[in-house]
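All protein chains but one are shown in place.
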């Protein structure tokens, strides 16, 4: 078995705007980068009958998600000319209006970063074993399902 | 002539990571948003023969750029179901490694924000009367051209 | 021969636990059948099965110490 380094993608609770800024800031020293593409998933206060979503509680099959993410990361680096790629996903409760997913790709020219970011978002939603439990105003809940 | 409100897109010098964070932060109160898509253009320290690009000095035909941006903005809001759209472009000197373009779209579901962001970036580069003068290590310069 | 069963999402609610051990399970079909006998409401829930973190399709033989995860549709992001 070849060695591989799994990178943790999970953060406890919401991804803060400050964490995003710090991540952007760190790339100012990489002067071969010409383009960054960022996707942020934000929890919506959807109306469910009489109730509203107040937050989503995320759980994951963490070991498998990190293995899968490793595989996706390798495939995307293979396919696009990227300089960097960063993924962060929340675990635990994220309130409506807060960020639960942060996908960040960088490249010399814009197409690679943009296409890689799009593909990452699709694959993360379809392939990572993560579950969101929507918490409603009356403290009942329902399980989210990605379409 | 109908009334129209031109929004300024120009900022003096680089767009800071902090300004981006502040902009993201402001959207936490909009709980109908489920997805944000962000594109950042960063100045590359390209090698030009013996020289390197140390920065780009941007100038624009500002009045026309804002008129054109108004037109593009209207067309994009017409075409995609967006909740918001923010565009910032630098004027003056932006050092290599710094951000010169910030495009930010938000929507309920991810496709609209992602596609609108991509289309905005393409149209901004192709249609806005903005010129970048690349400043080289020896203080000579050359005029950039978008492909 | 023991296998470890991991449950996720709504399955943790239905079974009241997120992890259990089963004995004498020759294959994944036996696991599904045993759990269905014990929790008939399982028939209403769609789930995929991963054995040692690999999603499987169809039936798969099990050996001692394997981990079988029952995973409802994902909803990350």
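A, B and C label the chains in the order they appear, each numbered from 1.
Everything below uses one rule, namely that a contact is a pair of C-beta atoms (placed from the backbone, for glycine too) under 8 Å apart; a residue touches a chain by one contact, two chains touch by 3 or more.
Just so we're clear, the structure is a prediction, and the values are computed from it rather than from any experiment.
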Contact set of the excluded chain (shown chains only): B
Residue of B:33, B:53, B:76 or B:100 touching the missing chain in the full complex: B:100
Sole residue of B:72, B:93, B:113 or B:130 that reaches the chain not shown, by the stated touch rule: B:130
Hidden-chain contact residue, picked from the options B:44, B:89 or B:110: B:89
Listed residues B:21, B:121 or B:136, member touching the removed chain: B:121
Touching residues (missing chain, whole complex) on chain B: 41, 58-61, 63-65, 67, 89, 100-101, 121, 124-133, 143-146
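To be clear about the criterion, only the chains that are shown with their structure count from here on.
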Chain nearest the overall Cα centroid: A
Between chain C and chain B, distance of the C-alpha-averaged centres to the nearest whole Å: 49
Whole-Å gap separating chain A and chain B, where each centre is the average of the chain's CA atoms: 23
